[in-house]
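This is the structure, below, for whatever I ask next.
Shown here: the complex without one of its protein chains, the others still in place.
By letter and in written order, the chains are A and B; residue numbering begins at 1 in each of them.
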Amino acid sequence: MASENLLDSVRAGFGRSSSREDGEIGPIREFINDHFMFFVLTPPLLVLGTLVLLPSSYLLWSSVHEARTWGPDVFVGLENYIAIFQDPMFYLSLRHSVMYVIGSVSLAFVLGLTAALAINQVASKRIRSTFTVLILLAWAVPLVVTGLIWRFMLHSDYGIVNALLVQLGIVTEQIGFVTDPTLAFLSVVVVDAWARAPFATILLLAGLQTIPEDLYEAARVDGANFFQKFRDITIPHLKPQAAIALVIMCMFAFRTFSVVFALTGGGPANSTRVLATYIYQAGINQGDVGYAAALSVLMIAMTMVFITFYVLQVQEDALDTA
Amino acid sequence: MSKQQAPPADEDTTTDDTQHMTTTAPDATDDAYLEIDGLTKVYDDGDDSVVAVDDMNIDIADGEFLVFVGPSGCGKTTTLRSIAGLEEITEGQIVIDGENVEGQAPRERDVAMVFQTYALYPHMSVSENMEYPLKVRGMPKDERDRRVRESAELLEITELLDRQPKDLSGGQQQRVALGRAIVREPRVFLFDEPLSNLDAKLRVHMRTELNRLHNQIGKTSIYVTHDQAEAMTLGDRIVVMDEGEVQQVAPPQQVYDQPVNSFVGGFIGSPQMNFFDAEVDVDAGEIRTDAFTLPYPEWMHDRIGRGGTFAAEFGIRPEDISVEGLDEDATAEDHATAEVVVVEEMGSDFFLTLENDGVEYQAIVEPNTNLQRGDRISLQFDLQKCHLFDDDTGDSLVYPSDR
Partner (left out) sequence: MATSDKLIDTDRWYRINQSIGEFLTSKYTVVAILSTMVLYFTFPIYWTFISSLKTLDGIHAFPPSLVPDASELVDPIWLNYVHLLTQRSFDMFTFNSLIVALVTTAIVVTFGTLAGYGFSRFRFPYDDYVFIGILGARLLPPIGMLVPFYRLFGQLNLIDTRIALVVVYTYMNLPLAIWLMRNYFISIPADLDEASYIDGATRFQTFKDVILPLAKPGVAAVAILTFLFSWREFLFAFALTFTTSAKTIPVGAMMMIEDVVVLWNYLAAGGFIAMLPALLFVVLFQRYIVSGLTAGAVKG
């Protein structure tokens, strides 16, 4: 019955006039509608553009000036840069930074890969996600707190790590993890890896889970043993994901400030000073803005190598989806 | 419609079916409801440009069901999207109900579209989905409810109204998508391969449903498909497209019986029309192919009117080849012999793959359990239903295009 009514009205086209008029939405909404792309993209891009370009250009400006925190700038050309290349502390910090990146990232990668492989072996989805959460908790800890709490745990007088080592009879005397220059650097690397490994776990686990189960079954039918399966299926499939994880981790490790600052403050005797803490000390503590700016420019330039590599890795994929 | 009883291929004669269809679709040029004038769409991404639709001219009558059919990439979907206003056209114009819709947003064109993926809003219930087009037009709630209810009844989906799209089967989602189009009471219905995501059985069922629905509503509909069976069964007229160009616009049976070129002949019909390189010797009255020689029929000569000897492509549909018997029975001159390579028993018919002098072709014949692979058989060709196409252009020599 009702259908017949509708049919009649459809045939008669009674909705015609009204819906035609409803196509009109008024001049303002019409304008917004016609320029919708402009309205959604302009505010964010303006904000982001300002927040990126303004400080960037100011950074470049400062780096060619003799500049203190307060007071006028004096143009000095490349003097800051020249000074940096003659500054032994710069080379020391850079060397520390590079060693720090290599040590922390490889340790975190191994830890993360082990955890990811182990989690991936768990059949139950619920148990898998429980383990993931438990490991991810370490990622959630603010990095400065990570530094502080490990500083306490590694304390030579009442740190739990020393207590365990002494009680287990591994050492007879408590160790100054943070006071001995060599040990301090190792400690910083290990603590940084502790904070970084969960991120690696997440990325590598995601990579492992994209490998189709069929492949392992096919390999089993073909008679491949455990190591052959790992070598011929797991590693090649994990490679792209692992490469990106490594690049990102290197970038993040290279810029580390909080862990070092909280754990050792750069000491003892500059043994843990890295580029980031050096920039902080020069720019904020000593107020030598021009010098710190030039250091920053150099650091960003070095990071650009990683960024370029990363963008090349990701962009093709990224832009193809557009 | 019965292909076996197709009439003598004469230009002005149509089947009962097509005649019936022409009555429901009044001559398009008389009062065109939707005009496509010189529609051209070029995709240009800097370096290279692709002509998706090339100078299309079609008039669609009020209430007509027009089907665009062609292989993927032929420009049929681009045409549909241009009518909807989802694509900006490069040249030409589209006129709906006397109004040039150039530059109008889809919103202003008052057309409804059913998508291949159904495009139901996943976060809205069925009734909210159907209500949405009315809501954005600011229709009062009670009116909206009434229309949704009535459309749901028409489509027999009343009991689904409170469900979420993800809980529906493909066929049900399809109906909801139809419902969302119907409540609108649009000027034109557009269908973009709406059945291609359904399984085979449901597809046939929904095809029938769509036919019924169109007969009930009688609204101008434009339907895009790559499935020639859908095109044949649904369309008042069919537009066969290839590489952006319209090949033929005609009622389904006419497209089937009188393809204007070898592309149309090959695209419509399954299994495909058989094609042979041929030489027509008018003086000897013969069509010679590598596989067989047939008499050159009088009616073809009347249409082509050429003399001497010329090369052409000879086409004949598998169902127009029949088995006369085993080889030794061959008598008449329009006979050829062939070896049976494959027998596919389809129940109502047998599909035969035949071979003769290195040329393979297919025939659909009555079931005959005596036939076996390796048999040599003699064939009869229905010379009233065969085709000759120009060797170079592929244009039909017997059914010239009126375009």
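The definition used in the following text is that a contact is a pair of C-beta atoms (placed from the backbone, for glycine too) under 8 Å apart; a residue touches a chain by one contact, two chains touch by 3 or more.
In this text the structure is predicted, and so the values were computed from the model without any measurement.
Student: Considering the whole complex, which of B:K41, B:K76 or B:R184 touches the chain not shown?
Tutor: Candidates B:K41, B:K76 or B:R184; residue touching the omitted chain: B:R184.
Student: Of B:V67, B:A84 or B:V280, which residue touches the hidden chain?
Tutor: Final answer for the missing-chain contact: B:A84.
Student: Residues of chain A in contact with the chain that isn't shown?
Tutor: Counting only chain A, the missing chain is touched by 19, 22-23, 25, 29, 32-33, 36-37, 40-41, 43-45, 47-48, 51-52, 54-56, 58-59, 62, 67, 69-70, 111, 114-115, 118-119, 121-122, 129, 131-146, 148-153, 155, 157-158, 160, 163-164, 166-167, 194, 197-199, 202-203, 206-207, 223, 225-229, 241, 244-245, 248, 251, 254-255, 257-258, 261-262, 275-276, 279-280, 283-284, 289, 292-293, 296-297, 299-300, 303, 306-307, 310-311, 314-322.
Student: Kindly note down the residues of chain B that lie in touch with the hidden chain.
Tutor: 84-86, 105-107, 111-113, 115, 117, 119-123, 132-133, 136-137, 180, 184
Operating definition for what follows: only the chains that are shown with their structure count from here on.
Student: Distance-wise, how many Å sit between the C-alpha centres of chain A and chain B, to the nearest whole number?
Tutor: Those two chain centres are 56 Å apart.
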